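Take a look at this one; I'll ask things after.
For this depiction, one protein chain was excluded, whereas all remaining protein chains were kept in their positions.
And then subunit A:
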Amino acid sequence: MAMEKRLQKELQALVNDPPVGIKVDADQIGQNLSEWLVNVDGAPGSIYNGEKFQLQFKFGSRYPFESPQVVFVGPNIPVHPHVYSNGHICLSILTDDWSPALSVQSVCLSVVSMLSSCKEKKRPPDNAIYVKTCSKNPKKTRWWYHGKQCYHSEYKTSLLGMSSMGINT
């Protein structure tokens, strides 16, 4: 199966040659390649320096043609304007800008870089509403990548994905 073969390669590369601040536990992944936990460190020099986070990846059978589901899990969810308190992340490469040339490693590096560019620890302004109403799967959220602000709406309730635009400004 193409998806498993590719994940095997990615896992091997991450275990053999991990980038600084990114650690994957191959034993924990074991036989079930479709779900990974990756430990990510806040970058030195950023406001998340010294913090430890955990990203959960879930891969569908159409990976890498479709993006994985990626959320923060565990006791420490970074406080960031694009990270909801339930761990959902508003990052365009996880949905619309996904490409099969991206990988677990490049997603992790993008997430770390997103954290690093932040100057003030703040939740998204619509965090409370979103966490109450969102689907468990962040890919079901229609994200709007508009400058520094994140917008979202649920696929199921939206006409052409736009109905709740503006409720969160």
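Note that in this section contacts are C-beta pairs under 8 Å (C-beta built on N, C-alpha and C of every residue); 3 or more make two chains touch, one makes a residue touch a chain; residues count from 1.
Just so we're on the same page, contacts and distances are computed from a predicted model.
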item: Chain left out of the displayed complex - its UniProt protein name, from "Anaphase-promoting complex subunit 11", "Rab proteins geranylgeranyltransferase", "Kinase-like domain-containing protein" or "RING-type E3 ubiquitin transferase"; value: "RING-type E3 ubiquitin transferase"
item: Residue touching the undisplayed chain, where the options are A:Asn76, A:Ser92 or A:Ser113; value: A:Ser92
item: Interface residues of subunit A (partner: the chain not displayed); value: 2, 5-6, 9-10, 62, 64-66, 92, 96-97, 99-102, 143-147, 160-162, 165-166
